[in-house]
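All protein chains of the complex are present and in place, except for one that has been dropped.
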Amino acid sequence: MTVSLGYALLGAAILALSIYPLVLARDLLRRIVAANAFGTGIFLILVALGFRGEGATPDPTTHGLVLTGIIVAVSATGLALALVARMHAAGARLEDV
Amino acid sequence: MSDTVSALLAGVDWAAVAILTPLAGGAAAFVLPDRARAIGVAASVTTAAAAVALVWLIATAGPYDLAVGGWSAPLGIRIAADGLSAVLIGMTNLVGASVAVHAALTGRQTKPVAEAGVAAWGFWPLWLLLLAGLNALYLSADVFNLYVTLEIVGLSAVGLAALSGKAEAFKAAIRYLLVGIIASLVYLLGVTLLFAQYGVLDLAGLRAVLVPAPATQFAMVAMLAALAMKSALFPLHGWLPPAHGNATSPVSALLSALVVKASLYIAVRLWLDLYQPAGLGDDAIATVLGVLGACAVLWGGLQALIAKRLKLVVAYSTVAQIGYLFMCFPLWADGREALAAFVYLAVAHAFAKSALFLACEQVQRTLGDDQVSSLSKPELPGAVKVTFALAAVSLVGLPPSGGFIGKWLLLESTLSHGLTVWTVIVLCGTLLSAAAMARVLARFFAPEGQAAAHPQVVGDAASWRFSLTPLLLAVAAVGIGLLGAWPVELVGIVGTAQ
Partner (left out) sequence: MSGTWLPLVVLSISLIAAPLIFATAERRVVLRTTINLCAAVLKLGLVGYLAWQVAFEGARYAWRWPMAAGFDLVLQVDPLALLFLSLSAGLWLLTTIYAIGYLEDGPHRSRFFGFFSLCVAATTGIALAGNLFTFLVFYELLTLATYPLVVHRQTPEALRGGRIYLAYTVTGGVLLLVGTVWLGSAAGSLDFVTAGNPALASVDHITLIAIFALLVAGLGVKAALFPAHGWLPQAMVAPAPVSALLHAVAVVKAGAFGIIRVVDEVFGIALTVKLGLALPLAGLAAFTIIYGSLQALRQDDLKRRLAYSTVSQVSYIVLGAALFSPLALIGALMHLVHQGLMKITLFMCAGNIAEAVHLHKVSELDGIGRRLPWTMAAFTIASLAMIGVPPLAGFVSKWYLAAGGIDDQSAWVVLILLASSGLNALYLLPILHRAWFKVPTAATMVAASGRLEIKWTLLAPPLMTAALVIGVGLFANAPFSPLSWARLIATVEIPQFPDGLIR
């Protein structure tokens, strides 16, 4: 089992673990964290795909994809948290969504 | 004269202008909030002009293709546009610029949203970012870029949806955001799987190497499901009515008319240019999409018929119209001819729906609320009634509007494919939307109720600002049908391998 396959499986495991809370959790914050975990799982898989063998430089395309993905995930999380804060300030319960 | 024009058309990279102008404008509007309105309108109009130039160029000179920075795939990003992208870019920019002009005209009259601390100028940076994202989306030529632009569109749309400051708007916006995040992540998963199998992201490159393998089929289903979720296909449409119904009117117009079309476009592009040519275009999947579309048509129509608030009627009408667009999928089993039906329905809907939502603002303003039962009050201006009537004509599909041509082409396709059930459903959907619209329009003739309890408006001098743009958009929706055959020819321009 190569190193990259191990990371890919780890990514898949994180992905699988995050699906349940993402879809079914009642608390908003929990869902946002789950979404991040889902994304992280995908990024791990992508990074693992960039492995080109021992000693060779990894594929830069995949790393570019992951970086872009991380930026998108961070922006989305930031927006989500801002909205949650506003909702809280407006008095709505975070479990109602 | 025409030489200079042609030189100008060919010399400038209009696609780049169409993407960069709103980006720059959005940044400028954020940094200079006092000038946000002026910057916003200027950027929107300039981008619209660039888009029109691009469409003209494609119509005359053929599909557009550019490798950004001179780096070609697989390392660089390619932007390309063919007939389908051209029509949708034109639609996005024309409708978008009109809504922007409307927002500028009416911005000063609308009471600023005080409670949530969201300044009214926040509309402009978000809108320009949305416009940049949309233009970039229609010009993208690889699956990952589609993901990025889809995210830009989604995030700015969420921001716009939350802008009204009401508690329901925040709830609807966070729901919209969660749905969007989940959908985007599933889409990204599909992209990752494709990349894992083939190592290529470019659409043209993928088309060459795609084979019907199980992993590829799973990726395809994941991507299509995610896009269906983003496009509010039944039964995943629950987020749309609250989000569109609770946003401010210009935002609702943008969301219904433009944003939902973006993910639909990606689905169509992937289906027609990637999966079908590669042999993955399974009839079963197309039928599933079509059946869900049919359910959307009937369910959305029913809900529109019984909704009490005008904005909810209009929002559910969007759900139904998206159903029609998804019903086009089974019709592409043997080629792209029925694409014209999709295009006409989508474009006519964009114009008509934005007209309706913008007119709702005037309703809210003169009558104080947007309950359907209040529409019989005499304060409602005549221009609003005409706008509603014309927009309804296009949505129901009555001649000679663009909606009629779209329905005609759709029916022609279902009849020539022998899909009788589909035909019956289109007819039932037409009757349902006719009933829903008739219910609203009949209120204009109802026995006149008492005067509005809390009229928001002191003087009516500014009324034309609220009525002009929706009226023009509604007239355009009806006028599209009279344009003759050149939109169909435009759609027929196919890229070499988008």
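Structure notes:
Each chain gets a letter, A and B, in the order it is written, and its residues are counted from 1.
In this section, contacts are C-beta pairs under 8 Å (C-beta built on N, C-alpha and C of every residue); 3 or more make two chains touch, one makes a residue touch a chain.
Note that the structure is predicted; figures quoted are calculated from it, not measured.
The chain that is not displayed touches the following shown chains in the complete assembly: B. Of the listed positions B:Thr149, B:Ser164 or B:Thr430, the one in contact with the omitted chain in the full complex is B:Thr430. Across B:Ala315, B:Leu345 or B:Ile405, the single residue that touches the chain missing here is B:Ile405.
From the set B:Leu32, B:Val421 or B:Ala446, the residue in touch with the chain omitted from the display is B:Ala446, counting the whole complex. Residues of subunit B that touch the chain left out of view are 340, 344, 382, 393, 398-400, 404-405, 407-409, 411-412, 415-416, 423, 427, 430-431, 434, 438, 442, 445-448, 481-485, 487-488.
We adopt the following convention: only the chains that are shown with their structure count from here on.
Chain contact summary for the complex, subunit A toward subunit B: residues 15, 22-23, 28, 31, 35, 38-39, 42, 45-46, 49, 61-62, 65, 68-69, 72, 75-76, 79-80, 83-84, 86-87, 89-92, 96-97. By the touch criterion stated above, subunit B contacts subunit A in their complex at residues 74-75, 115-116, 144, 147-148, 151, 155, 158-159, 162, 167, 170-171, 173-175, 177-178, 180-182, 184-185, 188-189, 192, 195-196, 201.
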